[in-house]
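Working notes, beginning with the structure itself.
Left out: one protein chain. Kept in place: all the others.
When the chains are written out, they are named A, B and C in that same order, and each has its own residue count from 1.
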Amino acid sequence: MPPRRYPGNLSIYIIQEAALFLRRPFGIVAAKNGHITIIYRIVGKGTEEMSRLTVGDVLSIEGPLGEGVFTVSDMPTLLAGGGVGLAPLIFLAAQSPEPIVLIAGKTAVETKCWVPFFAPYAKKIYMTTDDGSAGIKGMATAALDEIFSHHLLQRIAVCGPTPMMKSVAQAAAVKKISCEVSLEKRMACGIGVCLGCTGEYKNRDGRYKVCADGPVFAAEEVFA
Amino acid sequence: MPPRRYPGNLSIYIIQEAALFLRRPFGIVAAKNGHITIIYRIVGKGTEEMSRLTVGDVLSIEGPLGEGVFTVSDMPTLLAGGGVGLAPLIFLAAQSPEPIVLIAGKTAVETKCWVPFFAPYAKKIYMTTDDGSAGIKGMATAALDEIFSHHLLQRIAVCGPTPMMKSVAQAAAVKKISCEVSLEKRMACGIGVCLGCTGEYKNRDGRYKVCADGPVFAAEEVFA
Amino acid sequence: MNNSPIAASFLGMSLNTPVMGASGTFGFGIEYADFLQPEQIGAIISKGITPLPRAGNPGVRIAETPAGMLNCIGLENPGVEVFKKSILPNVVAWKVPLIVNMSASTVEEYGRLAEQLDVPGVAAVEVNISCPNVKEGGIVFGTDPQAAAAVTAAVKAHTKKPVIMKLSPNVTDIVSMAEAVEAAGADAVSLINTLTGMAIDIQHKRPLLGNITGGLSGPAIKPIALRMVWQVAKQIRIPVLGMGGICCWQDVVEFMLAGASVVAVGAYNFLQPTALADIAAGLEAYCRREGIFHIQEIVGKIND
Partner (left out) sequence: MNNSPIAASFLGMSLNTPVMGASGTFGFGIEYADFLQPEQIGAIISKGITPLPRAGNPGVRIAETPAGMLNCIGLENPGVEVFKKSILPNVVAWKVPLIVNMSASTVEEYGRLAEQLDVPGVAAVEVNISCPNVKEGGIVFGTDPQAAAAVTAAVKAHTKKPVIMKLSPNVTDIVSMAEAVEAAGADAVSLINTLTGMAIDIQHKRPLLGNITGGLSGPAIKPIALRMVWQVAKQIRIPVLGMGGICCWQDVVEFMLAGASVVAVGAYNFLQPTALADIAAGLEAYCRREGIFHIQEIVGKIND
């Protein structure tokens, strides 16, 4: 399937032969000249096997999936990410005008490794670590006061663990900054037919599918 | 497990990761300096995947399996094989004193490809083909009269399709030449615990396991 | 098109192929428009429709298992009214026969729902009886021959469409279930639905699925499905719609030899959204290679 539309947080769906039954979703970090870049963390069987792939091995890739992507705009934007949630934000950073970037992590090692990916695009990069070993000590929200006080933001894009996305979205709501979040759910089909990844819209009637309507939503659509 | 004993028709049991649930048995063609050679035909999923292996891929090999191997002796021996049944006979040829070899196949191409493997050891190589395109036209037995008339044989070792083994064994019995056959059965365990590969001894009470008691048996043990 | 060796007939329908998309794995079919041409699809079997909208189960709904998957979607669907108003017209426009899968909680509700679905654009109904009977205290219709027969009779009484009863494999005696629904007037049986399974998240020491248990599907269950199709097809006169783990044309040939007149692909659509077309192409090549004039010639032709 040829790429369909929009830049932003596109995700793709990868499968290797034989060993797995379900495809695995990943965000796109870059897509150029027929090449796609992804960044992934080894967490289980599928990513473990991916890590053993070598040049010439063949994968079946489906996507990009979903209608819900981060809005690309000219407005001052904060990109806030935690863990591998940072990966798709790189794609967005490349298309945003000097975004502010917030990298949240556990340790200095885990946090700093993301800096080079954002450095070419970012106006400024903030970091938080659980242990204070790099940047501000604490959760992502610990950096928000400082960021808000130094930058006049009009959009926030968040991708990371749900608690992080919720708390950033809350802070954004208080400041009346529009906020988009990228959800993660276990998927089977990736195209909206299995209903494995659905949730209830919080600001209106009806239900969404992370794979087909997302993965990116306005924060108020999905968090109460 | 280190190789256990006997030369002859040893078989081993191969598995690749993940994709298959059962191991696959193959005869050993040669074993030297920690290297094992096998020759196999692509017939299904397992052999198909084996054919895609490249240097550096890791296999789990169990064996050699079984107690029943071709007898290695100084007596004049005929090695008769059909299809991939010829593979383990190469191992035996290397240990026999100038054996007579009979290669049975469907076509010239299929038959002639085995000649180089036996040429270094064989006193004489006979061939039969279904279509007469190489050697004598007909089944393996079509060559036996000529072979028996030219060579005084004391042993015959056969490995190939069951009908072939049966007919050669019958001819051997008439001539009172001792004959060993190598059975092929679907296996699960390869070590005599699942009883997937058993049969009834024909010359005495009791049941044999192809994997543990075989795969090679005296013809009269397994053919009525 | 009907000269094609893989054209099939089923309950009076003329299908381009004997291979359908199974309920719950194929949406309403139109979601596959990016991957499949209408003529590559035997029929669409819709996601299960219930009288009222259902949100389905909370928590994790999907787990991968060896050669398969568990799901506990919990019959999420927009309800029959929204289905008829907003979805059905789009499916009809796509010109692929639509079989509507339906579910309810009491015998009466099944009857009423069947009546609501007796409308143009619906080619047949497939009745899912794997759900608990709320009125009879949670007893599952699908595991009791009498309850299954009662549902069958109620549905038959309320629709002119062909009625396919979809049987649950979680029973001691699948044949008696099939015989019961046949006797009650079913026009065909679908088998199998999912087997009840479970997975545990050992890190958090809790069930992986929000609903604790879920339905197992995929190649893992194919040997069981095939056995049930074979057992049932020998004993009943109505046709069998076979499913359970089908991934390739060889699987379809196995099911048809075992006695399935037509088949459906379920979970494998998730792995390979072009599965229906790939399988149809494989079947067609098989027919030509083997000189099979019409694929349904092989139905039940196993030498046992």
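We adopt the following convention: a contact is a pair of C-beta atoms (placed from the backbone, for glycine too) under 8 Å apart; a residue touches a chain by one contact, two chains touch by 3 or more.
Here the structure is a predicted model, which is why all the values come from computation and not from measurement.
Enquirer: Please identify which of the visible chains the hidden chain touches across the whole complex.
Expert: Across the whole assembly, the hidden chain touches B, C.
Enquirer: Who touches the missing chain here, B:L20, B:V72, B:A94 or B:A173?
Expert: Hidden-chain contact among the options goes to B:L20.
Enquirer: Which of these touches the unseen chain: C:F26, C:Y110, C:W230 or C:F270?
Expert: Residue touching the chain left out of view: C:W230.
Enquirer: With respect to the chain omitted from the figure, which of C:L113, C:I164 or C:V253 is a touching residue?
Expert: C:V253
Enquirer: Pick from C:N170, C:S190 or C:Q272: which residue touches the chain that isn't shown?
Expert: Once the missing chain is taken into account, the touching residue is C:N170.
Enquirer: List the residues of subunit C that touch the chain left out of this view.
Expert: Output for subunit C: 65-68, 70, 143, 170-173, 195-200, 202, 204-207, 212-214, 216, 218-224, 226-227, 230, 245, 250, 253-254, 257-258, 298, 301-304.
Enquirer: In the full complex, which bits of subunit B touch the chain not displayed? Write them out.
Expert: 1, 15, 20-23, 60, 62, 186-198, 200, 207, 212
In the analysis below, only the chains that are shown with their structure count from here on.
Enquirer: Per the definition of touch at the top, where is the C-beta contact count highest among chain pairs?
Expert: A-C
Enquirer: Would you identify the chain whose C-alpha centroid lies closest to the centroid of all protein C-alpha atoms displayed?
Expert: So the chain nearest the centre of the shown protein is C.
Enquirer: Measuring between Cα centroids, what's the chain most distant from subunit C?
Expert: B
Enquirer: Which whole number of Å gives the spacing of the CA centres of subunit A and subunit C?
Expert: For subunit A versus subunit C, the centre distance works out to 36 Å.
Enquirer: Please compute the C-alpha centroid of subunit A, do the same for subunit B, then give the distance between them in whole Å.
Expert: Measuring from centre to centre gives 58 Å for this pair.
Enquirer: Would you please write down the residue numbers of subunit A that are in contact with two or more other chains?
Expert: none
Enquirer: Subunit C: which residues touch two or more other chains?
Expert: As it turns out, subunit C has no residue touching two or more other chains.
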